[in-house]
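Here the complex is missing one protein chain, while the rest keep their positions.
Right, subunit A next:
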Amino acid sequence: MKKVYARPAYCMNCHLCEVNCIVAHSRSRDLFRAYKRENLRGTARVIVEERLPLSVAVQCRHCDDPRCVAGCISGAMVKDSETGIVYCQEDKCVGCWTCVAGCPYGAIRPGEKNGRPVPLKCDLCREAGEPACVAGCPNRALVFEERRAGA
């Protein structure tokens, strides 16, 4: 399946992927409303890990055999059998955070939406097509492509 891959050689640590992610997952899809009205600062589903001068954007790897799905006690976390995308059916989440604890990449963080728990994880912008982090990366440090297993 097509996934987001980081190219650390070109990641310049601007964290704009996080900004674009937040806007793409906001109700308004507007930068100012997302940050100023919806207060979504810090809720990015992609996190730039830094060990300067190196930095790299990390998000869900959409594993073939995802531990978050296996561990989910409410059946909220699922892997789409067609697209392979691992995502959370937010109305079913009970906030036990087994997914957070189980993720080997640290790519899921606990969050909340309208007072309800919701795991912050990449859904590859499954409704939009191209992930917002990739589309908005100013230095093409993120690519969305098909790679062979293990590549």
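Here is the rule we go by: a contact is a pair of C-beta atoms (placed from the backbone, for glycine too) under 8 Å apart; a residue touches a chain by one contact, two chains touch by 3 or more; residues count from 1.
Convention: contacts and distances are computed from a predicted model.
**Q** There's a gap in the complex where one chain should be. From "Carbohydrate ABC transporter permease", "Elongation factor P", "NADH-quinone oxidoreductase subunit K" or "glutamate synthase (NADPH)", what does UniProt name that chain?
**A** "glutamate synthase (NADPH)"
**Q** Of A:Met12, A:Ile73 or A:Ala128, which residue touches the hidden chain?
**A** A:Met12
**Q** With respect to the chain omitted from the figure, which of A:Ala6, A:Ala24, A:Cys99 or A:Ala141 is a touching residue?
**A** A:Ala141
**Q** In the complete assembly, which of A:Leu31, A:Ala101 or A:Ala128 touches the absent chain?
**A** The single option touching the absent chain is A:Leu31.
**Q** On subunit A, what residues meet the omitted chain?
**A** Its contact residues with the unshown chain are 9-16, 18-20, 31-32, 35-36, 41, 52-53, 138-141.
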